[in-house]
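One protein chain omitted, others in place.
Let's turn to chain A:
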Amino acid sequence: MNSRIIIVNVIRWFLLLFVQIFLLKNMGFYDLSTPFIYVLFLLLLPFGIPNILLYVLAFATGLALDAFYDTMGVHATACVVLAFVRISFISISLNRDAIDDPEPSLSYMGFQWFSLYAFLCVAAHHLVLFFLETFRLTEIGYTLMRCGLSCIFTLLIIFLVEFIFYKRTPR
């Protein structure tokens, strides 16, 4: 069971980064809306993961992305923020002892919880990402617009993927 989770996550990591780097990197609407689907990997890590491991994974994933985007540290920082939001949101919204689902995916957690969870994480990630990329507050309107539109695009793809791999589980 445990090794299965690890294998699934490793495969998911490679798949998502592959799609992100070779497909979605070349996609975008007028430089306004660029999807970052690879955050789904961090969203779907199992509940039981220790905090330190989560941060290390987030940082490493971000650095891997940075290597391909030539933006050393930007994605890594954004992923770390996402990890923090994920930990905070899970600890606030769920009772730690009552969690019996393996991972926070749409099929286990239901649409309502998962949509709020995904929205908060993705929004935090994109905010940090775009503000680190522009690195100034003078174009704040444009940056926020890019951030918002990219959020919508990313969430759209995340839901698409989640519905495709939807497992009907007895709830």
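In this section, a residue touches a chain if its C-beta (ideal position, glycine included) is under 8 Å from a C-beta of that chain, and two chains touch if they have at least 3 such contacts; residues count from 1.
Going forward, contacts and distances are computed from a predicted model.
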Self-check item: Name under which UniProt lists the unshown chain, selected from "Transporter", "C-type cytochrome", "Peptide/nickel transport system substrate-binding protein" or "Cell shape-determining protein MreC"
Solution: "Cell shape-determining protein MreC"
Quiz item: Out of A:Leu44, A:Val74 or A:Leu106, which is the one that touches the chain we can't see?
Solution: A:Val74
Exercise. Have a look at A:Leu32, A:Ile87 or A:Leu149 and name the one touching the chain we're not showing.
Key: A:Ile87
Quiz item: Residues on chain A that touch the omitted chain in the whole complex?
Solution: 51-52, 55, 58-59, 62, 71-74, 76-78, 80-81, 83-84, 87-88, 91, 132, 135-136
